[in-house]
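So the structure is just underneath, and the comments pick up after that.
The complex appears here without one of its protein chains, the remainder shown in place.
Entry: chain A
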């Protein structure tokens, strides 16, 4: 009974989400794009960083690459094709970077991923000023907020479906083992480097696509806008708040935090960064395993039946 209700409920939810922009005004459509983008970024980040525990701050490197691919190709190629090229660019960069760095452990990987985002930003700034002679670019693509929202919704569904599938496959088992102890994983026969690279690449392609899909919204882009490191930090904090190892965790973190940050930037625009930093610290201290984990243990303490931690493998 319960098993049949879940897919039906999810389909209804999806239909409702798809219908939302039809009744929403221009402002609300913009909000919807923002929420859906946050959901995609947090879920894609968690796809790699959740189980492997490789905390990546490179989110914005791929996000910005996607946006820049659109900016460069906008006047020459149809949007659909641009998205494919953007995905390929994200994949290529992820494979090169991944091969070079996924051997780094712990804090070294965090620092590297942060450095990568800065490097990409500086490279593009350099290329634009020397080759193109100007820093910014204009994007004129005929797609409205609704179209962008639907594309992001489709990407969010694909990301969640992918995470659901990975969690049930032997790949999911391998990634969790890698997060626990790479030596154990290796001696069980897991090609640790290949698994990490695959997950990193999938995550990076989704993030690149998220940047590319949204690029037409900005009309004008320059490196400081699309390579803003705050995007990396916000993505990370959203995934952590919900619980990065759970399927729905990043969604439960992304939605409330998106509205919280929106509210902050309207109410206290000058202190935004300060409060962002405080929120970061509070989340890491108070809900290190995410709110879903917190809710589950609270239910258990009350003696109520709680659903098991992530579905079992196999």
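We take it that a residue touches a chain if its C-beta (ideal position, glycine included) is under 8 Å from a C-beta of that chain, and two chains touch if they have at least 3 such contacts; residues count from 1.
The rule we apply is simple: contacts and distances are computed from a predicted model.
Note on the omitted subunit: UniProt lists it as "ABC transporter ATP-binding protein", one of the names in "NADP-reducing hydrogenase subunit HndB", "L-lactate dehydrogenase complex protein LldF", "histidine kinase" or "ABC transporter ATP-binding protein". Remark: the omitted chain is touched by one listed residue; of A:13, A:28, A:100 or A:184 this is A:184.
Touch with the hidden chain on the side of chain A covers residues 170, 173-174, 176-177, 179-181, 183-192, 245, 312-314.
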